[in-house]
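Each remark here refers to the structure printed beneath this line.
Note that one protein chain of the assembly has been removed; the remaining protein chains are unaltered in position.
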Amino acid sequence: MALTITCPICGARNGYEFRYGGEEKGPKPDEAALRSPEAWCDYIHFNRCKAGAQEEWWFHRDGCGAWFTIHRDTVTNREIPGKEAGI
Amino acid sequence: MNRLNHLDTLKIRPDESVTIEYLGKPFQGAAGDTIATLLYGGGVRIFGRSLKYHRPRGLYSLNGECSNTLMAVDGEPNVRGETTEARNGMVVEPQNVKGDPARDLMGFMDKLSPVLPAGFYYKMFHKPASLWPKAIKGIRKAAGLGKISPHFTMKGSFDEIYLNADVCVIGGGPAGMAAALAASQAGLRVILLESRPWLGGFFDYRPGLYDRGRSLADRVETDPNIRVFTRTSVIGSYTDNLITAFCRGDGSDAFDERYLEIRAKSVVTSTGCIERPLLFAHNERPGVMQISCAHRLIRTWGILPGTSAVFSIGDDLGLEAALDLADLGMEIQCVADVREDGQNEALADRLAEKGIPLFRGWVAAASDGDPKVKRVSLTAINGVRSREFECDLIVAGAGQTPVTGPLTLAGAKQRFDRRTGFFLPVDLPRKMHAAGRMLGYIDPDAIEASGDLAGVKAAADCNGADDSKIREAEERLGDLQGPARGTKFIIGPVKTGKTFICFDEDTTVKNVDQAIAGGFDVPELIKRFTAAGTGPGQGGIPGHNLPLYVGLTGQSPDLDPRPTTVRPPLTPTLIAAYAGSNHDMSKRTPMHEEQVKAGGRMERVGVWHRARRFGDDAAAAAEIENVRNNVGILDASTLGKFRIFGPDVLKALDRVYVGSMSRVKSDRMLYSAMCNEDGCIIDDGVLVKRGENDYYFTTSTGRAGSSAEWIRYHTRYENWDFHIVNLTDAFGVINLAGPNARKTLEKVADADLSNDAFPFMGYREFSIKEIPVRAMRLGFVGELSFELHVASSWMPALWKIIEEAGAEFGIRHFGLEAQNVLRMEKGHLIIGSESEQRTTLHDVGLGFLWHKEKREADTVGAAALRHTENQEGRLKLVGIEAQDPQQTPRDGSIIVDEKIRGYVATARYSRTLEKSVGMALVESELADIGTQLEIFEGEKDDERLAATVVPMPFYDPEGRRLRM
Partner (left out) sequence: MLKKPSATAKPLWKKAPFKSSYDAVIIGGGLHGLATAYFLARDHGMTNIAVIEKRYIGFGGAGRNTAIVRANQRTQENVPLYKEALELWPVLTRELDFNLMFYNCGNLNLAHSDAALKAMRTNVATARFHGVQSRVVDPKECKELVPALDISERPRYPIFGGMYHPPGGIVRHDAVVWGLAKGATAKGIHIHQGTEVTGIGVSNGKVVSVETDKGKIATNRVLNAAGGYSAALSWNLLGMKLPISVLTIQAMVTQPLKPLLHHVVSSGAYHCYANQTLKGEIATGSHMDPWPNYTTQTTARYIKHQAEALIEMMPCLSGIKFMRTWGGLADMTPDMAPIMDGNHPHEGYYLDCGWGYFGFKSSTVTGKYMAQYMATGQCPEILAPFALRRFQEHRLMGETAALVNYTPDN
């Protein structure tokens, strides 16, 4: 596999320039909402581990330094272009 | 040397001789010879012994399909004689044998085969249990082919290049060349990779096609858009058209081997075919060889492969080879063709003209002779009749097998195609194309047209689709002869003896039968159980036959056979070649050389090189003493240093620091920490305010690379306006520490450094001999100290100024070990040393840094800090003192009673305090001052050291010295 990732600023680049940043789970609930250990654990540690298309965060470490999300198929390890992902 | 030097298809230069040493004797060949052809030309017929049965093995293939010609060359094991060019002076030895493989003492192994069935290891040697350890010794000794010395050093030079191309074409045969030319005509940059030293592929050894291949090659080689790499084997192929390969130097190149990584917009695979071996009894006896091997030996190397041959073939290429070899002077007794009909009649007629009998529907059943072929028995495929012939060469092949590795590695599937009998690539990854003979084309025009079509499609991938061009190319191909029908033949009526489906692992069809009977019903499992296809030649010999055979004999013959998985590297590849130039990315501070000169023992700390100590004393006692009594200078340039600024900067800082960052005043530093969402401490450092919404902060060395990313991560949903600049490399840092630090600095600084004017935890900016510095009064090592941040380019100059100024006070370097002891005496922690992954801010006693009331900041880790604030049963950081000062527990020792209760993080004998003190993480029940601890170092099983929990800091608990 040889992932190519499209950075919104730098364009399509070698995946090893980037760092993975987790499944997109939406903004972190505020502290009050995380009072219960279950809710806290659910947001912080639990993953869906989807086999297929998922939205996920990436950081362009050896590049512009942006955090952004892409859609990627975790079975083929290929980025799904925006329009195919329905965005 | 007795070669057919007049052939115009030769790739050797007969007048340039090459001499190598084999078994201690010189052998002479010609420039262009491979090791195997040179030796074969010199009369060598037995090249090595097989892995399991020690059977003699000879030249069978020429592309590295099997390990028959693996040899040791200049101490390097497992060199493929058949693909490695011979060079003057090479010392070549056979493998898996003592002395000459023609007379191997282990040959008796062959007789043991009835007691060594498939998977025999699993069923043997374990009863009684005491047998197994002894058996292991024997198994290990018998296993393995080549031998390498643990002291072997690889000679030669290795490097790597990274290329981009529009189109990458794999395979420089006619289809590949046509594809490259088509893509070049579309104005694209093309890279063409070919594993042989020359272009030509399928055309280059066939008399009628040689010139045609040459003229294509001429066009390709002179085409400015095409960059040709010969001697280049593709080893990997990955999604998004990443191709890896390695290139062997031609002797005059600057490298011996070169690793290549190519990213292409489109890829054409035109890797042609190898031969499908013929299954018959003793089908690998020296003297049996593949059709193209015999044909190329004579056409490319001018060597007559034998004197009297029998052919057993399955396609027209076999007929063509027999005719050509006969024309060139070899006696051919007969040709057995597994096909009952369907031969190219023109070829059949020519055989008849030459008086060579053609037995249609016949096949080789067994070879005979010891160790070399003397006889062959042929049989009608219905098994009713047979005949024997005396011969010294059996040219045998069942048909062709496409080389699809580059496609399947990238994700293409394979489907069994009943017409060609091939596993054809289907569902090709996007922007990957297949062309030529691998698709079953045999007609030269069709092969080229298929390449042209692939080239046009690849061009469309790059330039945007041009349907009319593609349609034209498709039509041209459509008018030509389609893929040829392949033979369905798998195995004849073999009665006795070993029929090898895999040579490298000595796997016979009987072994496969045994595996199937044992319940292994898919080829992938049979491969694992019998090891077929797991040797140095990988699938080269069994890749096609194994699934066909399993399909034939398995329970569900209606199912299409399924091939086993091909894995990279497609060609065994030297580790040295993969490593290439083997870059090491590491960083040196501006003071690196200076410290080395001063006796610094440099160590790798993350990406950096840092001085652990100066001189031989591992305890760095003199350095420590000097800091405590005079003044020491430490290069702390590796500290992470950042500027963070912008209108929303305080929001960002409050998010990531546990403290309330609005409290920082412009002339004072704020010490704070960062936690992760588990509330576990990941970093600490200081922050200073340099202007409105403009801050400067430090992180630990290890976090310098990730802090910006981490802060951005935890603010990624916010639209906050702030910026972070990593200044780690831009600034050097000098830590000047000790009671004489002020005296030293005062001599050269243009500022008032008195305790009142510049107190502890103060921050100032001033100049030292006109060099602007950012100065912090910190006390990590527990003494009066100044941390000076200065532009990296000024670092050496500043260092020199300070060293000169401090000379009269006894200034000297100190390194990491001294710093470690000094800060430990002071009870200051180093994250990662005194904390684990699971250690919270509370656990290390820094809970007071957490500002609970800034809820709106949603500080990273705050929820977990709240959860764990009063949690029982956690590991807490405490100070310990060893009962016996002379018995310092080692770092990493464990604290025990009947269970493990904690860990010693750092402990040292303190010369300053004349006792052994340290820090430890212990269960909270044991954290009270005065608790007695037992420490187990893991040296002597019954030995325990005694220690007591004591308050920290150990040194200067009131903190007077840093406030001097």
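Chains: A and B, in written order; residue numbering restarts at 1 for each.
Just so it is clear, a residue touches a chain if its C-beta (ideal position, glycine included) is under 8 Å from a C-beta of that chain, and two chains touch if they have at least 3 such contacts.
Since the model is a prediction, treat every value here as computed from it, not as a measurement.
In the complete complex, the hidden chain is touched by one of B:22, B:255, B:529 or B:657, namely B:529.
The hidden chain makes contact, of the residues B:108, B:132, B:717 or B:848, with B:132. From the options B:896, B:913 or B:950, the residue with contact to the unseen chain in the full assembly is B:896. Among B:579, B:807, B:929 or B:964, only B:579 touches the chain left out of the display.
Of the listed residues B:197, B:497 or B:518, the one in contact with the hidden chain in the full complex is B:518. The hidden chain makes contact, of the residues B:8, B:756, B:770 or B:941, with B:941.
One chain is missing from the display, and on subunit B it is touched by residues 51, 70, 75-78, 112, 114-115, 117-118, 120-127, 129, 132-133, 136, 139-141, 143-154, 236, 238-239, 242, 244, 259, 261, 409, 411, 514-515, 517-520, 522, 524-525, 528-529, 531, 534-536, 538, 567-569, 572-580, 582, 584, 586, 603-605, 612, 676-679, 682, 710, 713, 832-833, 836-838, 840, 864, 867-868, 871, 890-894, 896, 899-900, 903, 936-938, 941.
The missing chain lies against subunit A, touching residues 1-3, 15-16, 19-22, 37-38, 40-42, 44-51, 56-57, 59, 74-77.
Definition applied: only the chains that are shown with their structure count from here on.
Subunit A and subunit B have Cα centroids lying 27 Å from one another. Listing the residues of subunit B that touch subunit A in their complex gives 238-240, 242, 263, 411, 677-678, 708-709, 712-713, 716-717, 855, 858, 862-864, 866-867. Subunit A meets subunit B in the complex at residues 1-4, 14, 19, 21, 27-28, 30-32, 34-35, 37, 40, 44, 57, 59, 61, 65, 67, 76-78.
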